[in-house]
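Only a single protein chain was left out; the remaining protein chains are all shown in position.
Showing chain A:
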Amino acid sequence: MFRKRGRKPAGILVLVLLLSTILAACGGGSNGGSTAGSGTEENNANNGSQQSEETKVEALSGTIEIDGSSTVHPLTEAIAEEFGAVHPDVRVPIGTGGTGAGFKRFAAGEIAISNASRPIKDSEAEDLKANGVEYLEVLVAYDGLSVVVNKDNDFVDKLSVDELKKIYEPDSTVKTWADVREGWPAEEIKIYSPGTDHGTFDYFTEAINGEAQVSRNDSQITFSADTNAVVQGVAGDKFSVGYFGYSFYEENQDNLKLVPIDNGTATVAPSTETIKDNSYSPLSRPLYIYVSKKELERPEVKTFVTFYLENAGQLAGETGFVSLQDDEYTAELAKLEQ
């Protein structure tokens, strides 16, 4: 087979070299374009601010980079989608790095808005201050952390905050359901939780265990970065328990049983009403976007945040969250004008 090699390979080589040169040229070409491109981006931003000084009616353009909580992402995405229909020249790329990672990028000045499924921590606020990033905290919707058990579980009628703490606290001694409350079956309890990089985990541990990020960690608990894995885990095991954002319960109602929470004063199950009027305490949580004050001076960012607050009420419902009261949105809008 080797003897026959002769003329054709040269042809192939020429072809391949030609191809790679062309491709290399393309690469080089776009390389050149990149420097020009980044220039254009800056120009765009400059144009944006100039436009605002001249005429506010002109079409907005520019880029509003957003990152942060994957919980808040569906809502921000819905807003960005609707916003794109009105202002097609404004680009709104959104990442889902997680609340903590979002704040890190926010501090580095890489993004204009940070999605957060919990209020900012003191350490994060200090970090922002050290980097000279002034920010505005904007409340956009509520979520109710829903505690669920398997749909065939017929003994759990409710769980008190203390019982939840017993199950989830560090060095928990709870091995079976009988350890949670006397009279419940002595079956091993399988515990599910969203992963430690979730704002959901932060919020739950803070509300139940008293300190964020503190949780039991042994062979009986399973952490999943993917919330759907928590849903699957609880749906597939009769003696399991888990928690996640309300929207995940709403979508999987047929396979799960919602557990009302006894917070000492009342026993409440999460629903649109109880989350909205804050009676589903302590597991109803606020969702925020954090906006850089410097970025807010750009007209497209301000328009976007205003648009966010004007439409969050309606879109929160569509994306599985609970909207704020109307006057709360008005109050948040007023913050922008300060």
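By definition in this document, a residue touches a chain if its C-beta (ideal position, glycine included) is under 8 Å from a C-beta of that chain, and two chains touch if they have at least 3 such contacts; residues count from 1.
Going forward, contacts and distances are computed from a predicted model.
UniProt records the chain missing from this view under the protein name "Phosphate transport system permease protein PstA", selected from "L-lactate dehydrogenase complex protein LldE", "Phosphate transport system permease protein PstA", "Phosphoribosylformylglycinamidine synthase subunit PurS" or "Cytochrome c oxidase assembly protein CtaG".
Check A:73, A:190 or A:216 against the missing chain and you find that the one touching it is A:73. Listed residues A:106, A:142, A:168 or A:248: the one in touch with the omitted chain is A:248.
Touch with the chain omitted from the figure is made, among A:152, A:273 or A:318, by A:318. Taking the whole complex into account, chain A touches the unshown chain at residues 1-2, 4-5, 8-10, 12-13, 16, 20, 23-24, 26-27, 30-31, 33-34, 36-38, 40-41, 63, 65, 67, 70, 73-74, 77-78, 80-81, 84, 91-97, 105, 110, 226-228, 231, 245, 247-248, 250-252, 315, 318-320.
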